[in-house]
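One chain of protein is taken out of this complex; the other chains stay put.
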Amino acid sequence: MNITLRVWRQKSRDDEGRMVTYQVEDVSPDMSFLEMLDVLNEKLTLDGHEPVAFDHDCREGICGACGVVINGVAHGPETTTTCQLHMRSFKDGDVIDVEPWRAKAFPVIKDLVVDRGAFDRIIQAGGYISAPTGTAPDAHAMPVPKADADRAFDAATCIGCGACVAACPNASGMLFTAAKVTHLGMLPQGQPERAARVVKMVNQHDEEDFGGCTNIGECAAVCPKGIPLDTISQLNRDLLGSLASGNPK
Amino acid sequence: MALKAAMAVTGAILVLFLIAHMYGNLMIFGGPQTFDTYSAHLRELGEPMLPYEGFLWIMRVVLLASVLVHAYAAVTLWMRARRARPAGQRYHTKKSVQRSYASYTMRWGGVVVVLFVIYHILHLTTNDIAPGGASASPYERVVNGFQIWWVVLSYVIALAAVGFHLRHGIWSAVATLGGNRAGRQRSLNIIATGLSLVVTIGFLIPPFAVLLGLVK
């Protein structure tokens, strides 16, 4: 099939950027979306143009590196990562708009590549359990009810891709933050730091210039790992409890 | 950080007020006597512990404070959202996947509601705007106003805005206060829709009753 792409091209952080139209011919429906971009890039290179820069690595939907907004939807029409989206989700002759994640907290580095360092800094603020190597008791010293372990796992499947931010009308990073708060907060090992953790992480989230959550739910709807929206409510419960019990803002 | 909680709590106060207000409005079906007595009673509530209109003023102050806090929080969050995706970093094509119309109209809808409240107070409380004729009787003010089709229409539009605002607002307040749990999201949304429908329809019954001549 033949596809018309309108791709965001931006040379560097400070460049203004614009949508540029390309034709991609002989696209196989079995290609992944990124393989279709590979084909475009091969052609651009041979024609002496610069290929389109985009982040990607594992190409099996787990590393969280890839992610572009396709026709206005983060990761495109299927609820999965961009690398797991295949061209059979499109039709011959389609016009496809491809844009980077857009948020102040995720500045564009080049073309479709953005800087998601803000997510790492949110984790630095408290998204961990302090357990220096060698200090651990036996793994069976503390049983964890299966329901809690499962809920922690569901939240822990977050791949940090940033689609939640890209999709949110407020550009909020609350689903990402909440997933980590819930993962660690559901486990007995995470209890000692639970109250302080949520406050520190939400503070960092706000400092990074993410917007606030207004419970619209676009984040959970595009999340490739299906992190549910009630994770944010869990964060809110922890946050209010923590503030009420006198943890500093 | 506490902004959203403040928004949820003040929103909840306003919702409770609306429900009480709507209940009071329905007294219009008891006739002029009942309605005007109810209105007067509001002013005498709490006497002699409180002075005349004492309760009413406490309520007005609480409501006004709630509105101000609610609006302040809303504007702050609105500005933050704008900063979070500033001009020059907006999408060329953006589609929503599941968001409700109600969530889409929260902000401008909120502005419409504020303007309506001012209009409504000038109309039925202070009676400075008095289409159909002013009166000392609250009952007559209602009847005089709502006999005119465009007054009813203006209330329909405003209450639709209120309804949408409540639809997302109730759900959002519960979620912000930590009340959304696994498996509960659907029922919370149904409750929010139901409650906003009840409030909207409840408020619209008296104007239509007047317009259709059921209440004279």
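Every chain is named by a letter (A and B) in the order it is written, and numbering of its residues begins at 1.
In this section, a residue touches a chain if its C-beta (ideal position, glycine included) is under 8 Å from a C-beta of that chain, and two chains touch if they have at least 3 such contacts.
The criterion applied here is as follows: contacts and distances are computed from a predicted model.
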Which protein name, taken from UniProt, belongs to the chain you can't see among "MoxR-like ATPase", "FAD-binding protein", "Bifunctional protein PyrR" or "succinate dehydrogenase"? "succinate dehydrogenase"
Contact list for the unshown chain, restricted to visible chains: A
Kindly state which of the options A:76, A:160, A:173 or A:217 is in contact with the chain not pictured. A:160
Where the complex has a chain not shown, which of A:6, A:75, A:116 or A:237 is the residue touching it? A:116
Residue-wise, where is chain A in contact with the chain that is not depicted? 11-12, 28-32, 34-35, 38-39, 42, 44-46, 48-51, 53, 55-60, 62-65, 78, 80, 84, 86, 88, 109-110, 113, 115-117, 119-120, 123-125, 127-140, 142-146, 149, 152-153, 156-157, 159-160, 183-184, 187, 189-190
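Just so it is clear, only the chains that are shown with their structure count from here on.
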Given the complex with chain A, which residues does chain B contribute to the contact? 1-5, 77, 80-81, 83-86, 88-100, 103, 106, 168, 171-172, 175-182, 184-185
Complex contacts: residues of chain A adjacent to chain B: 6, 8, 16, 19, 69, 71-73, 97, 99, 102-105, 108, 151, 167, 169-172, 199, 202-203, 206, 209-218, 221-222, 228-230, 232-234, 236-240, 243, 249
